[in-house]
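Missing here: one protein chain of the complex. Every other protein chain is in place.
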Amino acid sequence: MMKRIVSALAFAAMLALPAGAMADSVKVGLIAPFSGGFAIWGQQFQQSIEAFQKVNGTSAGGNEIEVIYRDAGGPDPAKSKQLAEELILRDKVKFLAGFAFTPNAMAVADLITEANVPTVIMNAATAVIVRKSPMYVRDSMTLPQQTGPLGKWVAEHGYKKVYTLVSDYGPGHDAEEQFVKTYTANGGTIVDSVRAPLSTTDYAPYVENMLQAKPDAIFIFMPAGPPSIAVMQEWDKRGLKAAGIPLFGTGETQEVFLPAIGEAALGAITAQHYDVQADNEQNNLLKKTLTDMFGKDTVPDIASVAAWDGMRLIYDAVAKLGPDADGKAYIDFMKGRTVDSPRGKFMIDPETRDVVQDIYIRKVVMKDGKMVNETFDTIPMVKDPWKAEHPE
Amino acid sequence: MTDRAAAPGLAAVRAPAAGRWLAWAGHVTPWVIAIIVFFTAGGYLSLGTNALIMILFAMSLDLALGYAGIVTLGQAAFFGIGAYAAGILAVNVTADPTAGLVFGTVVAALFGLFTGALILHTRGVTLLMMTLAILTLLFEVANQAGSLTGGDDGLHGIRMDRVLGLFRFDLWGKTAYLYTLVVLFGWFLVAWRVVRSPFGRSLDGIRQNPKRMRAIGTPVWWRLLAVYSLSAAMAGTAGALSAQTTQFVGLNTLGVFLSGIVAVMLVLGGTRRIYGAFVGAVIYVVVQDYASKINPYYWMFIVGAMLIAVVLFLESGLMSLVDAARQRIERALGGPGAR
Partner (left out) sequence: MSFGLTILLDGLAFGMILFLISVGLTITMGLMRVVNLAHGAFAMVGGYVAAVLTADGVNYFLAVLAGMIAAGIAGGVCEVTLYRPLYRKGELAQVLLTIGLAFVAIAALTLVFGTNYKTVALPDYLESPVDLGFRVYPAYRLFLIAVGLALAAVLWVVIDGSLFGARLRAAVDNRKMAISVGIDVNWLFTITFVGGSALAGLGGAIGAGMLPLEAFYPLRYLVLFLVVVIVGGEGSFKGSFLAALALGIIDTLGKYFLPEFAAFVLYSVVILLLLWRPHGLVPPKAVA
């Protein structure tokens, strides 16, 4: 215990040394993938943050906010931790942000606790992450938060038998578990639950098996990219859609990915916390600024929204508490805070520091020659069910 | 093909004082630099530790690939096994760093022995494919065995005890760096001796002409198996160090990308030059870090271009530049010492 206090004091003493020219400048270290197979996450984060700073200026309450971007490459916890260390010790960031992947987010837990650095998770979706350090705040979502309400919704709308297919990795397991739990609790029957290896290229056999099992509906969870594109194409072309077997999912049909899937996606029903079509002030600002800055085809997705809102949290915290407040004070500020977001309103749960938000049920339709997700039902202010079911 | 590092004795004979002094200085330099880095790196110490681990990893590949000619893109298998073994031990049994280090090394060596026995009779691209297939299988196993490995989320909750009961792993990474440096030095001595031993010489022959070696009675297959297992052990240590210093193990430690990257490091620096691993690993780690900070999207361009340039223009890797410099200095200092 003594050693911890001593090292914390030593660290604090180190921080007290002059940091550089701009004593007012508040640095935010954003760790995300900018290269490799997941580069789109980093790009969405960065574009959204630049848009935010264009609209809201680069200072909050008179303090300059500077974002430093670092490429974690992919799921690489060692690199993520190394970058976080450099950002904290060398660049003296006051906040960390980003984290597209759970392992990368988890790797910095001890570090941010010891260094007292508030960390805004903008994507990593495994429910338990925020428990690993009191310095985490998440403004994106958890998978149980989406698939739990979806399971209940599907059961309540007359689909008696469902076949689930998810990718065999953490988020897939999370999504499947919660869906199955609420779906069966509300009277549904699971025909089969299959987990496909993440490295799968051809999903035809998996979808064929689903067709043969003749369910009322199918539930999938695939990372957005080749897996989700492949599964949705097969759902359409293999005749499941035509046979009246609807597809339920979460993030697979976001507008930014729809062009690559094509018309095969029409009719898919998903549960998400962000509706790109939503007509509210923040969303209109986000969309317009993005297209102004980066071209007419720029479309926001959940990464963009999380980054936009994450900056809002940081800006507000710094404006209220100034640039040199204690890390925990910033966290306390964010606890219980409600934010006007492009997704509507969301709140940071004061107990769990996780996001509480509306979940929209929407369907992919063709509107004015473009494919969009149209919301037709809303489940208000959903807390992450996993934490409620697994108390500490 | 002058291989100066392979014949230090000759150099000593050729140019008494200057040559010996230069050789000695050359050997000491990397370690002196490492110590200097320790005192000056500040917030970058973590990067330094990572570089040291990669040096060890690249050195292991040099033994198998550079000296013995075993073309493998599956070296990450041993790194990953060492990492997971050390991590799982720390989480479930004991968090003593030395125990984890030994455990990781031994498990990786055994795996090397087992898979080597299976595939080392093949050659060329077939061997390459085998190593890739084994690596991919191992990746899937680690992904599936979630309760043990954490699966896709990674193995977290590794909290290491003090090194030798004395040195705590601190926030700054100082203990981690020195710990890694000591282990690296230990393995370096082993590698140096092995490469200069008769066993090591025979590897040279095996790489160049296995048939002839067999004809003169060398037990080729056994030698290959031995060096493959040794290389696996070394890579396993590197993996264990990674798990212990970052206190986390991700599936990427079993990734094909990592295997490719370590091969890149080795060739950049120069194969069959133990120090090639040093130069290559440090250059790659530093360039990748620097380039990705300048432009996170396009650092691959810089590294790729560098690779192409090195292969086309600097056949023996960057170490050949060091050689050239050394020759110049020797010529200037020692007269007859130069070739």
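Order of writing sets the chain letters: A and B. Residues in each chain are counted from 1.
Going forward, a contact is a pair of C-beta atoms (placed from the backbone, for glycine too) under 8 Å apart; a residue touches a chain by one contact, two chains touch by 3 or more.
The structure displayed is predicted, hence computed values, not measured ones.
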Of A:P259, A:G336 or A:P380, the residue that touches the missing chain is A:P259
Among listed residues B:A95, B:L113, B:L128 or B:L148, the absent chain is touched only by B:L128
Touching the hidden chain, out of B:G42, B:G186, B:P219 or B:G260, is B:G260
In the whole complex, of B:V37, B:L65 or B:V91, the residue touching the missing chain would be B:L65
Filtering B:L113, B:V190, B:V286 or B:L307 for touch with the omitted chain leaves B:L307
Contacting the left-out chain: of B:W31, B:F167, B:F185 or B:Y298, that is B:Y298
Residue positions on subunit B contacting the omitted chain are 65, 71, 73, 118-119, 121-126, 128-130, 132-134, 136-137, 140-141, 144, 256-257, 260, 263-264, 267, 271, 297-301, 303-308, 310-312, 315
Contact residues on subunit A toward the hidden chain run 35-37, 39-40, 42-43, 168, 194-197, 199-202, 204-206, 208-209, 212, 225-226, 229-230, 233-234, 237-239, 242, 256-257, 259-263
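Convention: only the chains that are shown with their structure count from here on.
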Touching subunit B in the complex, subunit A uses residues 3, 7, 11, 34-36, 39, 42-43, 69-71, 73-79, 81-82, 85-86, 88-91, 102-103, 106-107, 109-111, 114-115, 126, 132, 168-171, 173, 197-199
Subunit A partner, complex, touching residues on subunit B are 42-44, 46-47, 50, 136, 140, 143-144, 146, 150-154, 156, 159, 168, 170-173, 242, 246-252, 257, 292-293, 296-300
